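Removed from the display is one protein chain of the complex; every other protein chain stays in position.
As written, the chain order gives the labels A, B and C, with residue 1 at the start of each chain.
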Amino acid sequence: MELTPAQQLAMHKSMVRIRLFEEAAGKLMETGQMPGFLHLYVGQEAVAVGVCEALRVDDYITSTHRGHGHLVAKGGDLAKMMAELMGKATGYCGGKGGSMHINDLSLGMLGANGIVGAGVPIAVGAGFRNKYLGSDQVAVAFFGDASTNIGAFHEAANMACALHLPVVFVCEHNMYGEYTPTEKAMAIADVVDRAAGYGMPGVIVDGMDVLAVHEATLEAVARARRGEGPALVEAKTYRFYNHHGIQTLGVKYRPDAEVIAWKERDPIFTFEDRLVEGGVASRDQIEEQWAQVRADIAAAIEFAENSPYPEPSALLAGVYTAGGAK
Amino acid sequence: MELTPAQQLAMHKSMVRIRLFEEAAGKLMETGQMPGFLHLYVGQEAVAVGVCEALRVDDYITSTHRGHGHLVAKGGDLAKMMAELMGKATGYCGGKGGSMHINDLSLGMLGANGIVGAGVPIAVGAGFRNKYLGSDQVAVAFFGDASTNIGAFHEAANMACALHLPVVFVCEHNMYGEYTPTEKAMAIADVVDRAAGYGMPGVIVDGMDVLAVHEATLEAVARARRGEGPALVEAKTYRFYNHHGIQTLGVKYRPDAEVIAWKERDPIFTFEDRLVEGGVASRDQIEEQWAQVRADIAAAIEFAENSPYPEPSALLAGVYTAGGAK
Amino acid sequence: MSDRTLTYGQAFSEAIRLEMEADPNVFIAGEDVGAHGGVFHTFDGVQSEFGERRAVDTPISEQAIIGLGVGAAVTGLRPIVDLMFMDFSLVAADQIVNQAAKLKYMFGGEAKLPMVITTHGGAGLSAAAQHSQSLEALFCHIPGLQVVFPSNAYDVKGLMASAILEDNPVLFVLHKRMLGLKGPVPEGRYTVPLGQAMVTREGSDVTVVSWGRTHNEALAAAETLAGEGVQVEVIDLRTLSPLDTATVVASVKKTNRVVVAHEAVRFGGFGAEVAAQIQEEAFDYLDAPVGRVGAPFSPVPFTPALENLYVPDAARIAESVRAALARPLLG
Partner (left out) sequence: MSDRTLTYGQAFSEAIRLEMEADPNVFIAGEDVGAHGGVFHTFDGVQSEFGERRAVDTPISEQAIIGLGVGAAVTGLRPIVDLMFMDFSLVAADQIVNQAAKLKYMFGGEAKLPMVITTHGGAGLSAAAQHSQSLEALFCHIPGLQVVFPSNAYDVKGLMASAILEDNPVLFVLHKRMLGLKGPVPEGRYTVPLGQAMVTREGSDVTVVSWGRTHNEALAAAETLAGEGVQVEVIDLRTLSPLDTATVVASVKKTNRVVVAHEAVRFGGFGAEVAAQIQEEAFDYLDAPVGRVGAPFSPVPFTPALENLYVPDAARIAESVRAALARPLLG
């Protein structure tokens, strides 16, 4: 299925939104305006965007500690995101969740997650719900390469296959789990080698190429919608910043040359070249998109900065839901 | 490596010991003399014996809820086992562990385990110890087919491969986990398909054929001893009795015909035919082995029956070890 | 009260079947809960009535079982997910504590998480240290969860109905030694509200607060003590979290002496919270320290010879009550 120019431009814009949102958040953190831990998604934009472009609003996704990109790609509101990261009452979680628990149920985004691998069984639950209700909605679980070493991932992958649920597993293989090279944490190079152990197909895709990610995901999603069960998509990608925070070069565990080489394959800039070379968009159009997003981000920051912190009374609100199905 | 007649007879005897021990325990349970849950190993004798014959006394094994066979095969003392199952002070655990926690550290048998999959990481710890100390001892983890769906199995298998430890994973695929056919619990037929996902070799072997099991294990063990890392051996086998207790036919979840067909492949009787046909042993010799074991079992029961229950003072003993490395 | 009797286990499956009839979004999932009806047969009849779609046998994957519940609940279903033995809650503790319990709060209060986690706790079957625990204290400490532990068939059915209708995650514990215990159970749907303790025997001399199987030991102890001229008021907490402190404190203000008894290990057990609250709220009314009865500080032993000593029973409760009564009035 050919993507229209409009779709391709939308994908480009979505990637730029992630990029600029993250870099703005990183700066705010640097200057002490953003509390807590920030795991920036920069570098991996093609994955979230390529995948989410293959989804409908009513499809579900679960995410990770590195979750901003997934929410932006699913259509998240930048202002509510920025406010949440700043701990404001107007944020997505009223300031109670922060970066690691950001979510938008109305967009089917069932949450970033602070526990490695823990979102994957939750996606299986959403997939179960879809099948249970006879709906053709799908559920996508995003997770990192190193997260596939944790039991929850395994149980979830197996259960989705055993129960034949419409779940697509998207592994973002960025070669590291925190500061440990993944090659030290697993004796295989490709996470896709695990798919056969659950009885699902798996495919490796260039995670720096948004169109490739999109195409591979489209197929996996279509299969799941048709009731043919789960599949795994492994996107080879790279995070441009440190595990958390904004350092790029000069970290002990990653050679600078490696970082630089991956940055040369920047998923946004390479896509822009293709858009221009393919006659899909002009440089001006692209610049215009950046400008629009810059304005959106500035507005989001302004909104967040001008928002109040939650009242003390919010502390105990929302631990339980009042009422029930009675 | 050819097995000597003496070795083959020893393997036969070991299988008979398991068979008669289990059937005696089953009878005692039936008549109310044995408390708790009994998960009988009958039918799977060729696996424990084939594997343990490939091990040294100083190699380690971890076991499962269905653990008596593994301890017998590792050289366990039948009297102490029987006493433990009866909850007597003279039992392996002083009556505190029972069937699901039976162990013999002096034989490297690090315990049956009541939690599915939980023994597997412990075997990895023993394998770590071997490598750490530069020893050529290996560690074997026994586990059931259905246990491979639990996270602990996955984490342990991956960790052993990532750290390149001398661990052999032995899956006893008896087609069921409790009352659920394994084909409903996983979308793959062979657990060995999971080995590649960790980066270790895997082999399927006829779990009703003690020599085949032995041969496959020998190779995996030799590899591990040489420092070449983990391997997985999947033995296709069958439990002749119910998940726990002694019912055979007439259970709801397993067709009688299936049970009968597997019983025709009884690992002990088929091995006896081979011993006789191959001129390794006479029928009389074989009958003599059964008689010896029968006497051993009778003595074990007598020992257990005549043993006292633990004193009340034992209740709080052994929660902590006194002293330390100070 | 109805004259129809059901067992504690049957009352459980009846509650499930009635609520599944009433709401197509309620389903059960867990190991062997479907075709086999659960290892303890507490799900008997569910799959035969509702089919495999709504009574789902899962792989042995406790983390994914709870995760399946979380994901299904947050997207609109009302899952009942089973953990078989309470000990296995430890395998799934992250999904229960870090996910199910906290999700709503972390998400800013918008999410709804109507799910029931069912399990079978307690000792008494010679099932040893990994199949006999009473771990309710762990989950009572976790904001976002509710914890229910009934002592009779009537309450099992009514509390389970409430749990299913509840919009928050509930950990519902059945005591596996009580499954065959019969009691009157009305036929139709009814609820027993969560969070309400019940005075199950009135008395004026001393209060015993308990739950689950130990509650019935408390009743037996009260009977024995009645023969000694002591009138024991017995309270069955039924729901541990939220705790019905008011009912407990009202009783203690009347009797001035109290013993809290449970099967779990005494040290760090939930009885400590009950005791701490009683002395906070009824300090001036107490004529003796709040007594606590619980298991000693060891894993559950296998052999009946030791397990019988381990599990707190009526005799130990009576002993603790006598100690509370023996205490002279001061001042």
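Basically, a contact is a pair of C-beta atoms (placed from the backbone, for glycine too) under 8 Å apart; a residue touches a chain by one contact, two chains touch by 3 or more.
This one's a predicted model, so the numbers in the text were calculated from it and none came from an experiment.
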Hidden-chain contact residue, picked from the options A:98, A:230 or A:267: A:98
Sole contact to the chain not displayed, among C:197, C:275 or C:305: C:275
Full-complex contact with the absent chain, from B:105, B:261 or B:298: B:105
Sole contact to the chain not displayed, among C:87, C:236 or C:263: C:87
Hidden partner interface residues of subunit B, rising order: 60, 62, 91-97, 101, 103, 105, 110-111, 113-115, 118, 120-129, 132-133, 139, 151-152, 155-156, 158-159, 162-163, 317-326
Interface residues of subunit A (partner: the chain not displayed): 35-37, 87-88, 93, 95-98, 100-101, 113-117, 146-147, 149-152, 177-180, 184-186, 252-253, 309-310, 312, 314-316, 319
Contact footprint on subunit C, counting only the chain that is left out: 87-88, 90-91, 93-94, 96-98, 101-102, 105-106, 128-130, 137-138, 140-144, 241, 243, 264-265, 267-273, 275-276, 279-281, 283-284, 286, 288-292, 297-299, 301-302, 330-331
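Everything below uses one rule, namely that only the chains that are shown with their structure count from here on.
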Inter-chain pair with the most contacting C-beta pairs: A-C
Label of the chain whose CA centroid is most distant from the centroid of subunit C: A
For subunit B paired with subunit C, centre-to-centre distance based on mean C-alpha positions, whole Å: 36
Distance from subunit C to subunit A - Cα centre to Cα centre, in angstrom: 40
Gap in Å, rounded to a whole number, between the CA centres of subunit B and subunit A: 45
Subunit C residues counted as touching two or more neighbouring chains: 58-59, 61-63
Of all residues in subunit A, the ones touching two or more other chains: 151-152, 155, 158-159, 162
